[in-house]
Each structure stands twice: as structure tokens, then as C-alpha cells.
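Shown here: the complex without one of its protein chains, the others still in place.
So, chain A:
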Amino acid sequence: MARSKVDHIVDWIITVFLLIVGVSTLLPLINTLAISLSDRAAVSGGMVGLWPVGFNLNAYSYILQDEKFWRAFSVSVWRVAVGGALNFALAVLTAFPLSRSPRAFPARDFFIWLFVFGMILNVGIVPWYLTIAGYGLIDNLWALVLHGAVPIWNVIILMNFFRNIPRELEEAARIDGAGPWQLLWSIYLPTSLPALATITLFSIVGHWNSFFDGLILMNNPHNYPLQTYIQQLVIADRPALHGGQARLLAELSNATLNAAKLFVAMIPILLIYPFLQRYFIRGIMLGAVKE
């Protein structure tokens, strides 16, 4: 069917409008990048928009030598690696029995309800803190990975995925005498790679982005993960906006450096962004919309 001229114009209007929306979503990020690459004087003069003014890499070369920054960066890398591995192992081990039929594992439904209850139960921050303090984990890096070790939402995604794997695969292995451990290892894990990639990326992003546990569970700034370090530096230390002139000036001289730190903290996310886009969307579909 021939499309009318009006239709074409409407097409253009919608496309251009959405492109503007898309680009404007990124403008704040571009502005930050431009500030990080600009001259301090230009930044404090409010001259930097979307393009660096007085281009230089001073802020970045300063960060390269900043031991505190790299210490925090390494804490974050550690928690992503250890916490991610722990999340992965516990999600697989928990999801597999829960994906069995009630005849094979009669306690299944009880355990599912227990985990779901644990997920929607949002205990207050005070008893949560006292519990972890009671375990003697304050200022211990393991606290950062242990408190969220069972990612219940990931367990549910994986459980649903396991359930949709055709039974025939399992029955063939059963006839060869495979027990639950072999089934999990040689049938279920290899056929669930997309779901496993999804939950792993959920964990990685979650660990990389969390700042609050680092803030309240670590007293020694030496133990701060990167997001907590940045939070303290860029946000907590800044005066309420438009505060006294003296502090404003001190703050402005740091604007380029802070912008550069924000950008460096974004880089790992930007590097894995193509994967994130693909697998997070899949995760939403696995987890949310069910017929």
C-alpha cells in the first residue's frame, strides 16, 4: 500500500523528536566528560558546555597517581569478583532444587515461599546493621559480599529458566544413571548459558554500583569501595549548594578532578554496556512478563 505524504512527514517528526530525546538523555554525561577535560579556570567561569575548553588531561594524570582512588578501585574489583562468584554459586545451587517437581523434592514449595518472603521482607537498616556488627564484620571486606550472598531475584529467574528446559534431556541422562549433581553440572548449566550470563551481569553491576554498605559497614576509609569513596569525595564533602563563598571556591577548583573521577568510575560499565543491554533486557523478560 502506498504511504501518504503526511505519513512520511509524521515519520520524520517522530524520528527526529526521539533522536533529540535520546541525545538529551546523554547530555549531562557529555557535559561531565567535557568538564573533566577542561581547564580549571574555564570550568569555574561556567564556560564549559558539551565540548572541553582549554583541553588537557591534567585531571586524569592526577588520578593515575592518586593512591586512595586506586585502593578504592581495587576494593571494588575485589568485591565484584568475589561477590559475583559467590552470587553465582549460590544462585545455581539454590535455584536447581527449587526447579524440581514437588514429587522429586516435596519441601520445594515451602522453600520457595521462604525465599520469596525473604526477598519482599525489607528489614530496617538499624537491625540489619546491628546484625552484621554482631557478627564482627564491621571493617571487614567480607561483609560487603556476604550480606547479599543469595541474590533471590536471580534465583527466581534461574529457577524459571531451569523449569523450561525440556524434560527429555534430563530423562536421557537419568537412564545413564546421572544423579542430581551430574544433572546440574552436565545438563542444566550448559543449557542455561543465556540465563547465567544475565544473572552474572546483574551481580556485577549491583556490586560495582553499591555504595551504602561500604559507607556504613566500613569505618576505615581505606576499606571503601570506589562508589563509597566517590560519594564521600564528590557528594558528602560538598557544601549544601550555593553555600559560603569560600567553600564554593574551594569546591570549584576540584570540579574538573571530581568530574574525571566520576567518569573513570563509569568506564567499567561503559566497557560492558553492549552485553548489559542484551542480557539485562533478556533478564527483564525472564523475570517480569509471564503469560
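The working rule: a contact is a pair of C-beta atoms (placed from the backbone, for glycine too) under 8 Å apart; a residue touches a chain by one contact, two chains touch by 3 or more; residues count from 1.
Rule of thumb we're sticking to: contacts and distances are computed from a predicted model.
S.K.: Which name from "Ni/Fe hydrogenase subunit alpha", "Lactose/L-arabinose transport system substrate-binding protein", "Sugar ABC transporter permease" or "TonB-dependent receptor-like beta-barrel domain-containing protein" does UniProt give the chain that's left off?
M.R.: "Sugar ABC transporter permease"
S.K.: Give the residue, chosen from A:Asn31, A:Asn58, A:Asn140 or A:Thr191, that touches the chain omitted from the document.
M.R.: Touches the omitted chain: A:Asn31.
S.K.: Among A:Leu64, A:Ala81 or A:Ala104, which one is in touch with the chain left out?
M.R.: If we include the chain that is not displayed, A:Ala104 is the one touching it.
S.K.: Which is it among A:Val150, A:Ala173 or A:Leu189 that touches the chain not included here?
M.R.: Checking the options A:Val150, A:Ala173 or A:Leu189, the one contacting the hidden chain is A:Val150.
S.K.: Name, in rising order, the residues on chain A that touch the hidden chain in the full complex.
M.R.: Contact residues on chain A toward the absent chain are 1, 6-7, 10-11, 14-15, 17-19, 21-23, 25-29, 31-32, 35, 44-46, 49, 90, 93-94, 96-98, 100, 103-107, 111-112, 114-116, 118, 120-132, 134-135, 146-150, 152, 155-156, 159-160, 174, 179-181, 184, 205, 208-212, 216, 227-228, 230-231, 234-235, 238, 240-242, 252, 255, 258-259, 262, 265-266, 269, 273, 276-277, 280-281, 284-285, 287-291.
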